[in-house]
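One structure is given below, encoded as structure tokens.
With one protein chain held back, the other chains of the complex are shown just where they sit.
For clarity, chains are labelled A, B and C in written order, and residue numbers in each chain start from 1.
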Amino acid sequence: MTELTISTLPAAPLHVFEIWSNPATVAKRFEATCGFALPHMGRSDGSDALRLIRFEPTVWLVEGDASALSAILSDDGAVTAIGGGIVRIRLSGKGWRTLLMEGGVFDAESPTFAAGCSAATIIDHVNVRLHVVDETTCVAFVPLSFSQGLLHFWEQAAGSLVE
Amino acid sequence: MMRIPCPHCGPRTQSEFIYERTLDSVVPLNAPTEEAMAKLFTRNNPRGVDDEIWRHTYGCRAWMVLTRHRVTNEISGCRAIGPEALS
Amino acid sequence: MSRYSAFSLLRGALNGQKHWQPAWRDPEPKSHYDILIIGGGGHGLATAYYLAKVHGLKNIAVLEKGWIGGGNTGRNTTIVRSNYRLEPLHNLFEFGLKLWHGLSDELNYNVMFSPRGAMFLGHSDADMVKLAERGDAMRCDGIDADLLTRDQVAKLEPLLDMSRDARFPIQGGLIQRRGGTARHDAVAWGYARGADSLSVDIIQKCEVTGYVRDGDAVVGVETTRGRIGAGRVGICVAGNSGHVAGLAGLKLPIESQTLQAMVTEGVKPMINSVIMSQSLHCYISQSDKGGVVFGGDPDNWPSYAQRGNPMVMEGAVAQGLALVPALSRLRMVRTWSGVTDMSFDGAPIIGETPVRNLFLNGGWCYGGFKATPASGYTYAHTLATGKPHALNAPFSLDRFERGATIDETGSGPMPNSR
Partner (left out) sequence: MINFRFDGKVYTAQAGDTLAAALLRNGIGLVGRSFKYHRPRGIMTAGIEEPNALVTVGEGGRAEPNTRATDVFVYEGLVAKSQNRWPNLSFDVGAALGLAAPALSAGFYYKTFFGSAKKWMFYEYFIRKAAGLGNAPTLTDPDRFSQRAAFCDVLVVGAGPAGMQAALDAAEGGKRVILVEQDHILAPSLLRDSQEQDAAWANATAARIRAAGGIILTRTTASGYWEHDLVTLTQRISEPGQVPTHDVAQRLWHVRAGQVILATGSIERPMAFAHNDRPGVMLSQAVRTYVRRFGVVPGKRVVIATNNDDAYKSAEALKDAGAQIAAILDARPAPAGANSGHRVYNNAVPLSTQGARHCLKSVQALVDGKTMDWDADLLAVSGGFTPVVHLHMQAGGTLDWNEDAQAFIPVSSRQNVTTIGGAAEPQAIFKMVPVSSPKKSFIDFQNDVTLADVDLAWAEGYRSVEHLKRYTTLGMATDQGKLSNMAALGRLAQKQGVAIPEAGLTTFRPPYTPVTMGLIAGAGAKDAGAHIRRLALYELHAAKNPIWQPLGYWFRPRAYPISGESLAQAALREAKAVRNNVGMTDVSTLAKFEVSGPDAAAFLDIICATTISKLAVGRGRYTFMLREDGIVFDDGTVWRLDENRYLLTSSTGGADRMATHISYVRQFLCPHLRVSAVNVQEHYAGIAIAGPQAKAVLTALIGAEPPRHMSTVPAAIAGVPVIILAASYSGERAFEIYVDASQAEAVWVACESEVFAQGGTLYGLEAMEFLRIEKGHLVVGGEVDGRMTPHDLALDKMLNKAGGYIGASGLSRPALSETGRRQLVGLEAIAGDIPEGAMLIPSEGASPQGHVSAAAFRIVTGGSVALGQLTEGFSRHGEILIASSPTRGQQARVRVVAPHFYDAAGERYRD
């Protein structure tokens, strides 16, 4: 059986950092304040204290302490809390890429989908956002209302991955 | 299932996208009623190429204009639109 | 036209089936017809038949770009019913259902109309109220509709999943006992043979490529087999409405989408009626050859491709299996697609267009087959008299900008939100 563990992470604050105007100046202000650049599309950056993962062209998902971000945006964007509606499920072990192909449509087995990459897709009718933490670990951000169902789907699929 | 070249995410399977309407049927906010209703209620519906608005709803949530042939499904263009097209 | 009967078959048994004549001629197009119908599907052929039979007109032609019955007529899931909620729709379809009940004898061609019952399942109290409302609207307009209890549904279709903890538990149903199925090819061939016997010219492999104008009026068409003059031209091409009307510079409230259907390998009888659902979008019935016929939602993006898409098909089959789990080990033997002319309120368009002498019959979405006789009859009246019949008057082309739309599902102008 391909080695794989599926675990639900505890709830944690999650925000969206959205820019609607002057992206370049906001990017400069951000880098000056936080010490790393706003990640490109499909990438993530930062540390456990503050990590930004980009799933959309003008919106970054923020893990950690987002209190400094509103000032950086001022009138060019907005920070909004969304953590209550999202469950983070961690997939670790060598089999996570194969598991994500089950009921999926996104090429999670592609070598280009490596550590630091992010992608949003649909798995078993559920809109999930994936973030590759390292070569053997991927975190899925799943809508709360669908999370029990998807967890069950993954646990069942994990049983017959090897065939 | 088509493979749509999302300008932000690269080629992705069509199940992540949802079709909205054709580009020429966008009803501008304060358009005169006659023009607004003509755009809302009529389509060229060609048996060939048209510019269509799709959204990468289950991906990067961005909107895009797809130039697609409705018989062969050949996609000759897919461009992001609006301020969302940031670097 | 040699009459069909059991006796004619016996005569054939004795003479090695030598005495049969062609069911329809294959004439060269004449230079002018009083009325030209573009489109040789069920609706076009029915229109020609009623023009000749009811209105006694002799100089009629049907132009078909491919082979008759090759479009949606040959691609639908063969369901016949009139159980719509809104009055103009159920009155039009009921008129058609009455014609269906006598059609085989009328055409002397067995269209195998089988009133085995068309049933909507209800999966909650809310569903049952919606079904009762639909049934009450029909009954008040003299159309048969009966609520079924859980046990009556289970008796009619023993293979339905009646378990209480099913994802969509079955609470009851609404049945139209006079609804059912018919053999789609036979409808096109029956009307073609009938029309041909009343001297209608059915011209296949003849595609319309443009119109002949005299001022603002249409006086004929250009085709792949030459120019043909006409007093009135009736477009009747369903999924190709946008294209054919476009040749006259018209933009229609129609967008074409693919609608997939599929059939399983033939098995002994297992589905007795037509199974539909108030909450799920799938249609299940079993053909006389034993194949279980399946349909679901259209693909909700524009297409003329007449090709399927696994994503949408898999969704329709999942819904079917949730209702009838016994289908699981049957095998799909073939899947195909029609091009549905989705109108912007879900109702058809049968009437004149802004171009003089040019008329339109289209916008049937995924409900055209059941309307074939009613569509033919009312369009014949409209083409013969220049004015709509009472039944198709509400279905005018200009209703959209006037604001008199007929929206059965209330989902508004976007065709892909149906």
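In this section, a residue touches a chain if its C-beta (ideal position, glycine included) is under 8 Å from a C-beta of that chain, and two chains touch if they have at least 3 such contacts.
Predicted model, so just to flag it, every value in this text is computed and none were measured.
Student: Which of the chains on display does the removed chain touch in the whole complex?
Tutor: Its contacts among the visible chains are A, B, C.
Student: Mind listing the chain A residues that contact the chain we can't see here?
Tutor: Touch with the absent chain occurs at residues 11, 16, 18, 20-21, 75-78, 80-86, 101-107, 109-110, 124-126, 143-146, 148-149, 153, 156-157, 159-160, 163.
Student: Provide the residue numbers of chain B that touch the chain removed from this figure.
Tutor: 1-3, 13-14, 18, 20, 26-33, 36-37, 40-41, 53, 55, 57, 61, 63, 72-74, 81-84
Student: Take the complete complex as the reference. Which residues in chain C touch the chain that isn't displayed?
Tutor: 4-6, 8-10, 12-14, 16-17, 20-26, 66-67, 69-70, 74, 87, 100-101, 104-105, 108-110, 112-116, 123-126, 129-130, 132-133, 135-137, 139-141, 145-147, 158-159, 167-168, 174, 180, 185-186, 189-190, 204, 264-270, 279-280, 286, 288-290, 305, 307-310, 313-315, 317-323, 325-336, 399, 401-405, 407, 409-413, 417
The definition used in the following text is that only the chains that are shown with their structure count from here on.
Student: As a quick test, compute the distance in whole Å between the mean CA positions of chain B and chain C.
Tutor: Comparing mean C-alpha positions, chain C is 30 Å from chain B.
Student: Which integer distance in Å separates the CA centroid of chain A from that of chain C?
Tutor: The computed centroid separation for chain A versus chain C comes out at 48 Å.
Student: Going by the touch rule set out above, which residues of chain A reach two or more other chains?
Tutor: none
Student: Given the complex with chain C, which residues does chain B contribute to the contact?
Tutor: Within the complex, chain B contacts chain C at residues 1, 14-15, 18-22, 34, 37-38, 40-47, 50, 52, 54, 70-73.
Student: Once bound in the complex, which stretches of chain B touch chain A?
Tutor: For this pair, the touching residues of chain B are 1, 8-9, 12-13, 15-16, 57-62, 80, 83-87.
Student: Looking at the complex, which residues from chain A come into contact with chain B?
Tutor: Residues 19-21, 23, 40-42, 55-59, 105-106, 119-122, 127 of chain A touch chain B in their complex.
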